[in-house]
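Every protein chain but one is kept in place in this view of the complex.
This part shows subunit A:
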Amino acid sequence: MEIAKPSRNKGRSRIVRNLNNGIQDLSSEHNLQFYSIPPVETISLQEFEEYAVERLKVLKVIETAGAKYVKGSEKYNDHVELEIRKTPFKRLLKHSDIVSESDLHKARQLDKISHFILRLAYCRSEELRRWFLQQELDFFRFRFQCETNLSERKKFLEINKLKYEPISDTEKNSVQEQLAQAGKVDAGRVNTLEYFKVPFTEALDLVRARRVYLHQGSAYVPYEEMVSILLSVYRTKLSQALAVTSRALPHLEEDDRLLPMLCGLSKRYLGQDYSNRKINVGQITADMIEMLSKKSFPLCMQHLHQALRQNHHLRHGGRMQYGLFLKGIGLSLDEALKFWRSEFTKIMDGDKFDKQYAYNIRHNYGKEGKRADYTPYSCMKIIMSNVPGTGDYHGCPFRHMDADLLKQKLRAQNIGGEYLDKIMIDLKGNHYQLACTHYFEAVHHLSLDTHNGINHPSQYFDDSQKELNGNKLVSSGGTNRSLRPASQNTPKSKPSQVSQHSDSGEMEDDFDFEAAVHSIPQE
């Protein structure tokens, strides 16, 4: 998709079709789509922003729900549905009050256009793409699973030319045992299920998690897992599209009205503010870290800190995760060098440190190499990517540490009772961020389930500082507080869901073109 330079008369912006190649656009035939074909409508700049903001609200809802509940669980679905009902996307939900054809058409258009706008806004960096992709995938999954009507599902497959044939009973019988083992079901149950043979490259999520039987390059996927196949198709399409869009983006830069808006949009909901070191740099010094680590660091960072203190060394993964976090909370480059140097030189001479490690730290601050300004890792990144191996201390303890060991460590920190129980239950269900949120509540003596959810270590730090020091931040996380409504004048603690929601409505007022222009990340 391309956005034409706005014609000089008063900020009209046109979205132009250029990739359709005569393919018939069937996307408005169904509530669900893969957004393969860009919209052709002309919309005003104001609509442009409105649409984007509406979708962002929804994606934010998806993200929050994912941090609070098990994805796909009843609670999750209820929560998401309830929240979506407050937005124009409600017409796309099933059991919606009967809507007229034209309303439906409008809703589908909103869905499509808003998706394409956010693609533009969120294609510009790895971190943005990752966030957008994840929320879009979850949004899609939610909608597909709500689509309980079998013929609607089939129709969706048809429109998207996804032809999967079920395997014959003979074939099924010949691999019954394997199907049962791989699918963790009884052999008898296999008989009642329908299986599809799909090239393993189309079932990557299932392959990665070893959730299907794999033979000679084909994955045997039960019908129930079909959504996972669709998600993988969608993931591939969308991440390719994002890559293409990001390469095409320089053309847009001529458009001096769109770019700031796009930047503003992407800043707003990702919580990119956590990385904005220009604002808060220098408020933390090397000698404060020890104290802060005990009071306000999330568990992942506490561990890295302790490992560093013990071994006077951290491997690359740990240096990145911890180093960028420290940068994010406001440690200046000079202080960072001082800090790392003081530890590392306990086991090596200063010369070796300067040669082999100082570069790495300056690199994090964008002073070497590509001069990219690296941002602190989000929980999602820490949990999902770069699994720690032998000798590593990075990662998320709730994800990467033995449950027994973790329990022991938590006990040692005087965390017990219902908090500990809750955390252990979270772990069983693989809800790592949720466990972290409950940990936060335990450490700060908040009642259970009152915190809004942890999704970034820097946010953990900020929120902790707020709890401890009232509203005064030792280190400010950055400019945009809209993610965390408990700021400024709300009394401390207990941010509720309601305030969070009303908060997202606040955005219209504080859209700041000036600030947006100045914060264009240089990649």
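In the analysis below, a contact is a pair of C-beta atoms (placed from the backbone, for glycine too) under 8 Å apart; a residue touches a chain by one contact, two chains touch by 3 or more; residues count from 1.
In this section, contacts and distances are computed from a predicted model.
The UniProt record for the undisplayed chain lists the protein name "DNA primase", from the options "18S rRNA (Guanine1575-N7)-methyltransferase", "DNA primase", "Ubiquitin-conjugating enzyme E2 2" or "C-CAP/cofactor C-like domain-containing protein". Note on the undisplayed chain: of the listed residues A:Leu82, A:Ile347, A:Val387 or A:Ile425, the one touching it is A:Val387. Note on the undisplayed chain: of the listed residues A:His215, A:Lys294, A:Lys367 or A:Lys428, the one touching it is A:His215. Within the complete assembly, A:Leu405 is the residue of A:Ile347, A:Leu405, A:Ile425 or A:Leu468 that touches the hidden chain. From the set A:Gln109, A:Gln178 or A:Thr450, the residue in touch with the chain omitted from the display is A:Gln178, counting the whole complex. Touching residues on subunit A toward the chain that is not drawn are 177-178, 180-182, 184, 200-201, 204-205, 207-210, 213-218, 235-236, 239, 247, 303, 307, 386-395, 397, 400-402, 404-405.
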